[in-house]
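Notes to accompany the following structure.
The chains shown are only part of the set, and none of them has been moved.
Letters A and B name the chains as they come in the text, with residue numbers starting at 1 for each one.
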Amino acid sequence: MSRRSLIATSALGLAAPALVAGATFADRPASAAAGATQRITIYAEALPGGLFGYGLAPGAATVPGPILEIWEGDTLEITLVNTTTQRLSIHPHGVDYSTDSDGSPLNASYNNPGETRTYVWRSREMIAATGRRFMPGSAGYWHYHDHAMGTDHGTAGIARGLYGALIVRRRGDILPERQFTVVFNDMMINNRMAPDTPMFEANLGQRVEWIAIGHGGTFHTFHLHAHRWADNRTGMLEGPADPSLVIDNKDLNPGSSFGFQVLAGEGVGPGVWMYHCHVQSHSDGGMVGLFLVRNADGSMPAGAEEAIHRFQGHSHSTAAHQAHGD
Amino acid sequence: MSRRSLIATSALGLAAPALVAGATFADRPASAAAGATQRITIYAEALPGGLFGYGLAPGAATVPGPILEIWEGDTLEITLVNTTTQRLSIHPHGVDYSTDSDGSPLNASYNNPGETRTYVWRSREMIAATGRRFMPGSAGYWHYHDHAMGTDHGTAGIARGLYGALIVRRRGDILPERQFTVVFNDMMINNRMAPDTPMFEANLGQRVEWIAIGHGGTFHTFHLHAHRWADNRTGMLEGPADPSLVIDNKDLNPGSSFGFQVLAGEGVGPGVWMYHCHVQSHSDGGMVGLFLVRNADGSMPAGAEEAIHRFQGHSHSTAAHQAHGD
């Protein structure tokens, strides 16, 4: 998973230290883009097993698709290449777009089979309103998905893997060292069931970002063992007086998304920690995966191998996991 | 929809500029009402198609009922006239009421067929508690509904249309230019299914207030295309440091309500935007409606007619929509 995010980060220029507007947003007109326009090409492709995926290069499609990141104020111009035989589109949450980038059949905004089409997603900082209030900016842990395959709401496209995470960062936000996308989609996680669900990995103390997305037709709650977060924009408290709820379990229903950062194993130590849907029949049915927190030097912590073997119900080498996780 | 809200606004005197207590609430006794008592009569009536509605005049019942608004500190005295042959009541969320205004059979608080009964809803500003904390005041996007028809929880009354929005405003709150009530009630929106769901309308840049209410027996998520809001009391950020989540998709389950204001088409332009339940089988099944953002001068934006026709699946004139929307 971190593999894919690094690609995305590189593609979108996040590696460059982009610092920081401060409180200057109020004296810019709302329509002015604060920053740069990033241009990427996304390939929608058929995958084995009846799945479909988005990818940043031909043959690179994955489920979920790549993590897309921009700074608040920037514009993302996406050339979507539909390599499939199905009608499909890409529809974002949280950002600004005209009707022709809506990604919906309602607005005739989709790719026919084999068609290439450009979608423009803009973002902006908060806008001062009257009464010392602000119309919200675009910063957030959002997501994107198909809105045209199967039905006018993209029900078949979503069911078969056409979704991914979209992050709009505010200047000054803390950048993570690792990123994981977790999509609860009907009774699956990233269209997989245990023990084939993703095992995410980090070293003790690394700053890890989780982006959780809900899809499909069933209700879910996302739970992570031994870590917690604030139920606000960043998942961290914005100051000692931030009143936000601190939680380790949150509703994750269709169309919703949230994100947060934790320090891997902070206060609890390394080991194998579960993330799962807390609806009992869902976790029992396979909506569970592993978060492997390695020792700070990257070595396996005591007991981790045994836990992984218990989870998988068959022998599986550590090396193989490393290959998957990095 | 704005039609009904204007009626309500007029009835409750919101047009008058009511300014503003400031931070004086701490030195008033909690039991003292800050302001005026508004007295209205609501008629519960049978409607065609087996529906029931509340209205502010005989023969004026609608589904949902009128938007009721008061200032925090005010009292609303409702004379409920039951013109039907069913036991029914009116039960509010968010405000203060004695057991005899509970609206529940438990407290023998309901109207028998043909009966007239008065319900008193009070509101109050926040109360200072120890430790620099405050017991919450009544300000919020609330709702009201029957609690007596069919079962002791009003299940039949709610299923058949006896519900509406209740807004308690804090002094200083920004007033909207348009108001829409959206009720996800079982598999319907305002007891209608697409393409007969409400088409809400505003001109580009108008300040539009959405009040979303959940009812019935199924889970839902409310999504609005191309607009977003803060997940707090007003839907706007209360300052640059407000840590609230910014969202465009929110759980809308039975008994819950929330509200927010957007500037119609701000940053995205005019056009036809969907609002829908994001549970895929629900949107596919008809839980979707349109938000028509006209040009600033009220004219139809390019492509809007076509989108509306696509949605309706048959020819339908713009003039007819205008008559519905204003």
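Keep in mind that, in the parts below, a residue touches a chain if its C-beta (ideal position, glycine included) is under 8 Å from a C-beta of that chain, and two chains touch if they have at least 3 such contacts.
Here the structure is a predicted model, which means the values were calculated and not measured.
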Overall copies of the shared sequence [whole complex; 2 in view]: 3
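The rule is short, and it goes like this: only the chains that are shown with their structure count from here on.
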Geometric centre distance via CA averages, chain B-chain A, whole Å: 33
In the complex with chain B, residue positions of chain A that touch it: 23, 30-31, 93-94, 96-100, 102, 104-108, 122, 124, 126-127, 129-140, 151-153, 155, 158-159, 214-217, 219, 230-234, 237-239, 242, 244, 251, 253-258
Touch list for chain B against partner chain A, complex: 172-174, 219, 221, 223, 225-226, 228-230, 234, 236-251, 262-263, 266-269, 271-274, 276, 278-284, 288, 303, 306-307, 310-311
